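The structure's right below; bear with me while I get my questions together.
Rest of the complex left out; these chains stay put.
Each chain carries a letter (A, B and C) given by its place in the written order, and its residues are counted from 1.
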Amino acid sequence: MSGQGGGAGEEDRVRQFTEFRKRMNERILAEPNQVVRRFFALDTQTYQAGALDVKTKELLGLVASMVLRCDDCISYHVAQCREAGVNRDEMFEAFSVGLVVGGSIVIPHLRRAVDFLDTLESGGAASPSAHDHG
Amino acid sequence: MSGQGGGAGEEDRVRQFTEFRKRMNERILAEPNQVVRRFFALDTQTYQAGALDVKTKELLGLVASMVLRCDDCISYHVAQCREAGVNRDEMFEAFSVGLVVGGSIVIPHLRRAVDFLDTLESGGAASPSAHDHG
Amino acid sequence: MSGQGGGAGEEDRVRQFTEFRKRMNERILAEPNQVVRRFFALDTQTYQAGALDVKTKELLGLVASMVLRCDDCISYHVAQCREAGVNRDEMFEAFSVGLVVGGSIVIPHLRRAVDFLDTLESGGAASPSAHDHG
């Protein structure tokens, strides 16, 4: 059980997690492993505008994260989608694709995704300021 | 690491999680997204008695959740199985199928499932009163 | 090994598969199992235009299928994407998201997806005429 609770504690946890992610990403990129560093660079490049716009690409990242059931990745792409202008109805349509493709096993992640989206919409968490890797 | 601890803290976490699940399910079903709402209705219908009885269907849901390694879903179906009359030996036989099919990667989820089952059996957590989606 | 070969044999296999899918879908929907039938109806509804357009939704279905590594689903959504106006560059950008999120394990499926796309573009396979479930 994940025991996620929402409310003020939720905001703290979002802040704590954002700091953890930032700190560990810096630590990982400071390692002399070129494959890992290149993978991180490629990950950033993947979501840049090209033939598809950023909004569409972030939605793709969101649904991929839902069906693979990674809470951190889902939260990250929910925040990025909001930054890219995805509104709540569009977000739920993306959620619905993830739910139908991935099945009921996705439901606990959907609950946490909606809780996180609510926290973002109530202003309780700053969006990540730059692409920092799921 | 999931840092699950058991004991009195475990009971609190079960209660907190049950409330979170209930609150978020209500919030999700209040959204105007018909696909999501229909999926939730279908999920409830899936476990109703038919050619197979409720006990068998909940066992199927439990093993599916184990091999897909979703702690919330496992806890949910463990509680539903108990409600449907599955005893401890039957529960462990279902666990054994999940473990052999899914492999040692299932072990951490098995530990948490057994901890949750112990909490239920010691009366420390109310079972969910109605089917509320994994 | 999947032993996919391409060329004229590829066109035959696409035709054979399309017929198999159509025949089995009809057979499944003729069964008196209401949950299965409702799931199929919900699957069709998921990709209809709403807050997101059909093109975006089919791209979401495509990337979800890639990271979950289901060849039949990938072929199906590649065909649907083409119907919805996705061009080759956009298709490859969707592929790139699936590849980076899902990792090198996706590569064999990417090869078959590109082979199938080539067959479609050379006119060797009719697109499915209606949504018929992955």
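Just so we're on the same page, a residue touches a chain if its C-beta (ideal position, glycine included) is under 8 Å from a C-beta of that chain, and two chains touch if they have at least 3 such contacts.
The model shown is predicted, which means the values in this text are computed figures rather than measured ones.
> One sequence, 3 chains in place: how many copies belong to the entire complex?
My count for the entire complex in this file is 6 copies.
Following the convention adopted for this analysis, only the chains that are shown with their structure count from here on.
> Central chain, going by Cα centroids?
Central chain is A.
> How big is the gap, in whole Å, between where the Cα atoms of chain A centre and where those of chain C centre?
Computed from C-alpha means, the inter-chain centre distance equals 26 Å.
> Two or more other chains touching the same residue: where does that happen in chain C?
Answer for chain C, listing residues that touch two or more other chains: 42, 46.
> Okay, in this complex, where on chain B does chain A touch?
Counting only chain B, the residues touching chain A are 4, 13-14, 16-17, 20-21, 23-25, 27-28, 31-33, 35-36, 39-40, 43, 46, 64-65, 68, 70-73, 75, 112, 116, 133-134.
> If you look only at chain C, which of its residues touch chain A in the complex?
42-43, 46-47, 50-52, 56-57, 59-61, 63-68, 73, 87, 89-90, 92-94, 96-98, 100-102
> How about chain A: which of its residues touch chain B in the complex?
1-6, 69, 89, 92-93, 95-96, 99-100, 104-105, 107-108, 110-112, 114-115, 118
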